[in-house]
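Presented below is the structure to which this report refers.
With one protein chain removed, the remaining protein chains of the complex are shown where they sit.
Should a chain be cited, it is by its letter among A, B and C, assigned in written order, with residues numbered from 1 in that chain.
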Amino acid sequence: MRKLNVAMIGGGFMGKAHAMAYAAMPMFFWPAPAIPVRKVVVDINQEMADAARDRFGFEESSSDWKAVIARDDIDLIDICTPNNAHAEIAIAAAKAGKHIICEKPLARTGAEARTMLEAVQGGKSIHMVAFNYRRTPAVAFAKKLINEGRIGEILNFRGTYLQDWSASPESPLSWRFQKSVAGSGAVGDIGTHVIDFARYLVGEFAAVNAMTKTYVETRPKQTGGVDKLGVGGSEANAERGPVDVDDEMLTMIRFENGAIGSIEATRNAYGRNNFLTFEIHGTKGSLAFNYERRDELQVMFADGPIDARGYRTVYTGAAHPYGDGLWPIPALGIGYGETKIIECYDLCKAIVSGEQPSPNFEDGYKISLIADAILSSGETGEWVSLK
Amino acid sequence: MRKLNVAMIGGGFMGKAHAMAYAAMPMFFWPAPAIPVRKVVVDINQEMADAARDRFGFEESSSDWKAVIARDDIDLIDICTPNNAHAEIAIAAAKAGKHIICEKPLARTGAEARTMLEAVQGGKSIHMVAFNYRRTPAVAFAKKLINEGRIGEILNFRGTYLQDWSASPESPLSWRFQKSVAGSGAVGDIGTHVIDFARYLVGEFAAVNAMTKTYVETRPKQTGGVDKLGVGGSEANAERGPVDVDDEMLTMIRFENGAIGSIEATRNAYGRNNFLTFEIHGTKGSLAFNYERRDELQVMFADGPIDARGYRTVYTGAAHPYGDGLWPIPALGIGYGETKIIECYDLCKAIVSGEQPSPNFEDGYKISLIADAILSSGETGEWVSLK
Amino acid sequence: MRKLNVAMIGGGFMGKAHAMAYAAMPMFFWPAPAIPVRKVVVDINQEMADAARDRFGFEESSSDWKAVIARDDIDLIDICTPNNAHAEIAIAAAKAGKHIICEKPLARTGAEARTMLEAVQGGKSIHMVAFNYRRTPAVAFAKKLINEGRIGEILNFRGTYLQDWSASPESPLSWRFQKSVAGSGAVGDIGTHVIDFARYLVGEFAAVNAMTKTYVETRPKQTGGVDKLGVGGSEANAERGPVDVDDEMLTMIRFENGAIGSIEATRNAYGRNNFLTFEIHGTKGSLAFNYERRDELQVMFADGPIDARGYRTVYTGAAHPYGDGLWPIPALGIGYGETKIIECYDLCKAIVSGEQPSPNFEDGYKISLIADAILSSGETGEWVSLK
Partner (left out) sequence: MRKLNVAMIGGGFMGKAHAMAYAAMPMFFWPAPAIPVRKVVVDINQEMADAARDRFGFEESSSDWKAVIARDDIDLIDICTPNNAHAEIAIAAAKAGKHIICEKPLARTGAEARTMLEAVQGGKSIHMVAFNYRRTPAVAFAKKLINEGRIGEILNFRGTYLQDWSASPESPLSWRFQKSVAGSGAVGDIGTHVIDFARYLVGEFAAVNAMTKTYVETRPKQTGGVDKLGVGGSEANAERGPVDVDDEMLTMIRFENGAIGSIEATRNAYGRNNFLTFEIHGTKGSLAFNYERRDELQVMFADGPIDARGYRTVYTGAAHPYGDGLWPIPALGIGYGETKIIECYDLCKAIVSGEQPSPNFEDGYKISLIADAILSSGETGEWVSLK
């Protein structure tokens, strides 16, 4: 069984999720397409890298990502850094002929994403962007139902991503609120997940018309180097720094196939935690999903007995996508980890088969263009074409 | 106790709801502000009027609404006709000095609504538009929480009204699909209820930017004079006629107070029946409502113990608006009828007190202007100001 | 159209619900089987009776129920009194040949219920017990699905009735907590509704084995004559009196057809308002209902595509029982009132047709026997046979 030596750049929350996926993927999907080997983990200094190595079960640690990319024994570069480091690392990895998985969003802007796409074009790198939520079995099942025509032609799409971990102005000034690092705010960080859903399930965007807002304009600065999230992460009496990205976005969408839709993404939704939802109405039925209850897909078929019509609460399991590898009984429970395990599985399949997975850097680039268009429309108030 | 003699024009579904309210209001709210007397019901011919009289418990029947308005013994004109008859009847009633309740939307267009508003201005008529859903106790409770500052300043509003009774192209060509009678489609028929929520709960609209669509372009014509709704209402092999109104609308909103929002209204949402919802995020908490589960308001307060934060499912009862008159235990159950009973109560209070209720013809006119702006923006793709 | 002159005994909360039903039933179900005429209302003194007459729209008032029963022009006696008055009134009504609707439970004990059943046996009275909740369209639809074999043979039934209006020991000492008036506590007041569901949907009881408890042993006494419910109903520093009935009941059930089941009824369930539920598993599917969301029946069929199995949320409407008379679109909303309107409809149909409705006094008697058996088993800890 082929082994893939992984070098992971970045040892924070995302590093944890990816490391777990490398360890667990073959346990779930067996025989595995390949066995990922946690070879080396890179962090910003040797001390943090050593800690990440011990915690995440890597063989080696390093604080020099360039040296790691230069190693012959590394097959896959896994980019778990903040957004501003994605491009430089990915381009270097592409030049070195490595396979690449890059956390989302691919880049801070469409222009930056384009440099990354160009770097992999014509090369031998398999490349993936880590929009993991589409790998939730219930979302993959929605895709399957649509592909099979079971809800007919899609008329409309409504997606939301609502969170509240930073709804309080006392939540610390993470890099996620700084344009130079993050590129944008709610648009890039959470909105792009919904854009990925919309492209995956409905199709290409023709145009967007959006509003963007920044309600919380300053936040407490952080010290100590570790980026924190949420209330309780701030030090008392910390100096406040400016937020220069959006924290709420609302966009209308025209799809190329004639469907219409909307996306709302906000970090100011008290009471919503990871409220990533969609509802899709078709000519033969409807679908609804809420990641907070991710084991379920709501499915409505317009045919059948007139007295038994209604949304069905379908719990995904063996009969659904990825069912062979996951837990044997529906509602034993899909967590965040499983979405990453499936992502790892699809990535390894792609590497072994040589066929680019989806979403790859081209998808990541298109999503960044849409994010740019939303931000632009938010300023001008006008429709922005994506054709 | 003062009696109010009612003349009801129109004996269909809305006539039923209003007649029930006249009979039941004093049973619920006692002592009642006034006792409505079901004096005379008017329908399009004497036979139908006689049937309505017997069914709805009126003392008299008539097919001549002008003669009825001319009677000295009538206090209140209740307009339950299709939209295209609202203006003529309301203006005549205003001239005759009658109090008026008119079904929603007030008129087919803002211009038409304006003629109605002008007719009541300076007169002694108490006037109301029957946007009954805001009288659901849970919605009135949302208003109370907002007024008391318990969710802080409002940041955003998302409203939907999704239905499927006409999602099938085989649903008959009701007057609701004909512009000359209805004025517009989903915008006027269901979207205006959400606009009423938005104005009631958030405030005045500054501008809208919308999309409108007509997915189902023809429907089976009806014969026989009685307007039918839904699948099963069509005759086999009926000739088809054109639908010249929208069946889906999506709009972004800028409110005057700086909040933003969106409304989606569609008749093509398989699986949604009377899915009239809103979610409001404020600086101190959030609210969510779904009319399909109308006994409940979801309420989230950002303060309190950090480990016990979450949306509360509050069932409205004695502790909530109108609680003194309604059923003594929460979840005994509010139905459509209760919303009309409360509406009747507020109308009678207004008549007795001499103070205009809300929403009145001025509100109805403003809502019609917003509907016009949505339709206009749907054609041009541009923001339409409402200032 | 036949008219039925009604004499209603008792003008409290139940009087309101019944009066509304008499007024509204023909508005909903047209042509109506008969037109109920609100002829005379009886209360404990003339002043209260006069108020009830005005409020509920009766023609006359009286404080002498015996005199009213003796009148030739009365067709139907409607018993809305506390439980301890049911038997005397019903027996007198039966002797006078009147039709009777009696609030539930039929009597304080099985023995008392038997005297009422014997009084109507052989006579011409149509008799009904007002277990209104089975008339919720979603419950009637459950019955229809079972009758049509669509969930196969029933294996088990789980029913609950959970409330919290008296969970606080400060809730006043209503007659509902006094054995001499009420007969029993949670068993008779709310448990009997679930017993009615179980007999209606599954079949006759063979035996029960139960626990009963009284958690709140004293409550503040009331003064002033009007019985109050819930927190806020107590006067400050009121003297406390003993509660001599159960406030929680839990029973196992063996049905005659081999199914098994359980019922839990409690008044101490903080957070539950009118949480009247059942879940039924059959050999071909399942059903679940919660009155707090009474427009919905959860329906699961075991057949069909393996990937689309799950409970369907069916909103009852035109395609379901009583759909012709109710609101034209599902989720416009069934409230407590509608359950009483339907009850009135079925009662009038029975009177006109001469066929006893269900549940009638025989059902009421059997339910009282089951309640007795539960109370007895609660004391002895042993199975009590009902054969």
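Structural remarks
Everything below uses one rule, namely that a residue touches a chain if its C-beta (ideal position, glycine included) is under 8 Å from a C-beta of that chain, and two chains touch if they have at least 3 such contacts.
Bear in mind that the values here come from a model prediction, so they are computed numbers and not experimental data.
Only one of the listed residues, C:37, C:91, C:155 or C:352, touches the absent chain: C:155. Contact with the undisplayed chain is limited, among C:67, C:111 or C:302, to C:302. Counting over the whole complex, chain C has residues 151, 155-156, 158, 160, 162, 167-168, 209, 211, 213, 215, 231-232, 248, 250, 252, 254, 260-262, 264, 266, 268-272, 279, 281-286, 288, 298, 300, 302, 306, 309-311, 381-383 touching the chain that is not drawn.
For chain A, the residues touching the chain absent from view are 1, 13, 16, 19-20, 23-24, 26-28, 30, 32, 51, 54-57, 163, 165, 229-230, 232, 273-275, 291-295, 315, 317-318, 327-339.
As for the chain not pictured, it touches chain B at residues 141, 296, 299, 301, 306-315, 319-320.
Heads up, the rule we're going with is that only the chains that are shown with their structure count from here on.
Put simply, the chain nearest the middle, going by average C-alpha positions, is B. Residues touching across the chain A-chain B interface largely coincide between the two copies, over half of the numbers being common to both. Averaging C-alpha coordinates per chain and comparing to chain B, the farthest chain turns out to be A. Computed from the mean C-alpha positions, the centre of chain A lies at a distance of 53 Å from the centre of chain C. Chain centres here are Cα averages; for chain A and chain B they lie 41 Å apart. Annotation for chain A: residues touching 2 or more other chains are 306, 309-311.
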